[in-house]
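Report on the following structure.
Other chains dropped; remaining ones untouched in position.
Chains: A, B and C, in written order; residue numbering restarts at 1 for each.
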């Protein structure tokens, strides 16, 4: 029995691909996580368990998809950056996007009990889920600016949220009053409120909260830098070998500044230029 | 602290949308499920637990995303069909695609222990994941032909696999011998092998295996048909009301023919025309 | 001498195609025609020579591209509607779009002297040019609504412009005064101004100005209706034969209502459904 009568419907499928020689970012975001956080009693302004779970899911995703060079996470979002020369799935847009989103989701649900192990902390429908999008950046400057954008956002939001929840929880303000109090304030004002009113030095807050999380493959004996070359300049055999090296490489997790040059100068192979 | 210096990177984001007034299909497919099935000892040619799990994840997905009218699943794939008039997420491609894929994945992992509850059946990395794609169909005929294509595929594959594994498991042929034996055979030949050699009447095989699974919302008191109207012809308030009705509607699971007209004549509201 | 070293750049080319079984509209628009009209002394509010030239270019475009079923023009824009089943250029977006725009432009410049034959009426840089866009419509209702939208626009603009320029040229108002006079008026008000103040019955204005122009292939001995079938339901040979019939068909130009059903009932083959 042939399927020819209906097979014409395949012609309606499109297979767009991502422009070669550009950095591919897949950013996943928690769907309705405000509500989800309340349901599971996430601590304000940061829940360490929730952040650790995000990081665990992201690390597993990088482990499974070895063309990801570096990832950056803050709150309920994570950005995965592919090597600009990757030929994964022939750079088909849907395939790359959905593989990242699905892998991340899978590990998030799977690792949930590791981080939320208490009684009454089990998941129940509606379950956590993530949407995702793909963005392309043509130059090293652009991709670094993208990551800087996310980390500045992390800083702005965390300083605001830290001050807001301190005013609410220790200052006994209502949510509305805290919002009013912060209206029009700049960073210096918030630092001042925290310090003079509550004796909190924002600089001493955990780096995880202030900087977010950076995951990247570490050059080591199992991932020797002199073997790292742009995938499109080497043979298929070499590329496969390189892929295996990447898979075995240690994935490092840090909470450091990725806006300044220092991090990138220490890890020059992460954003290899063309 | 403003974020303006880096915010220009947002201009690199694209937000393509799906052509209005077309049926949207999101098809999810298990990634590397051949290997995954072996790892977890799925029965050949069909593992009822695995299919039940697929159906459970699909039903939960339909429960959470109420604009899905009907879904069809076979093996490790599932197709979700949205109402052609849906305005979900303003029909943004990435949002619709990733939300379906992530929700499906989340429930698949969550429900795993329900269907694979035995010892040594727990999940372990690498975890199951799914890729997905979006396809648009402009007419009722096109979308019906799409679903027919998938169901014919189910039939062709299941007849082949049933005969193949019967030859291997009961006929004691090697995989290679069974492959050779089936080369060039048509449906009638396979039916004949099953019947004359093993006394199996293919028609008596489970409908779940032969027909796949159809999920759809049932018209009932909680989802009264006289209230169902094309979303784009009614007010926002009415649309919201209708969405809530859809959410409460019973989701029916059947293993029936969706190629012939009978099913569609019994459920005319599923593919409302424009 | 091989070209292999550089040929990789072809991988950066994309070839998006237009969703099958949808009506394709290519709309061309004059670029900077306000200025261009002034340069060449187009009459206000309508210049018959300019409209005749648009129609001549459009007819030639339909003559060369036989998969266009119907076209509608008003002012310096023209919409070309392809048969929903067309497989021209395998429905490649850029090819269809640029071929229409270029063909139209070519004939516009070529035919210019036919309609602007006076001395000092010759073209000179900057020359006329047109941009274009492609839009898809999935249903017959949608494409008819598109054409209705353009014709309603024609009516609204022409009534406004006719009243405006009558106020200016015969009423001796300045442009600004005329604009003020018309602010907030509805159609009935404008009709009244024309009639009571200038004795003009708008209904007696030329149909070309009030209705725009419709071009379509006429069923006749050379284009017999019983031979017209959806291209995707017939053989390649039959399709080629049909294409030749279309090429030979008379192209009719009319200035009639295409909002009501009458026109479409008289020409049911123009928007063959799927």
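Quick note on the criterion: a contact is a pair of C-beta atoms (placed from the backbone, for glycine too) under 8 Å apart; a residue touches a chain by one contact, two chains touch by 3 or more.
All values derive from a computational prediction rather than experimental measurement.
In this structure file the full complex is assembled from 4 copies of one chain, 3 of which are shown.
Here is the rule we use: only the chains that are shown with their structure count from here on.
Shared contacts of subunit A and subunit B, meaning chains that touch the two of them, come down to C. Comparing the contact residues of subunit B and subunit C by number shows a mostly shared set, over half of all numbers used being common to the two copies. Centroid to centroid, with C-alpha atoms defining each point, subunit A and subunit B lie 30 Å apart. If you average the Cα atoms of subunit A and of subunit C, the two centres end up 49 Å apart. A straight line joining the Cα centres of subunit B and subunit C is 43 Å long.
Touching of two or more other chains is recorded for residues 8, 12, 14 of subunit A. Looking at the complex, you find that subunit B touches subunit A at residues 1, 3, 5-10, 12-14, 28, 31, 60, 63-64, 94-95, 97-99, 101-103, 105-110, 123, 125-137, 142, 145-146, 148-149, 152-153, 155-156, 186-187. Residues 19-22, 136, 138-139, 141-142, 274 of subunit C are the ones that touch subunit B when the two sit in their complex.
Of all the residues in subunit C, the ones that touch subunit A in their complex are 8, 11-12, 14, 16-17, 19-21, 232.
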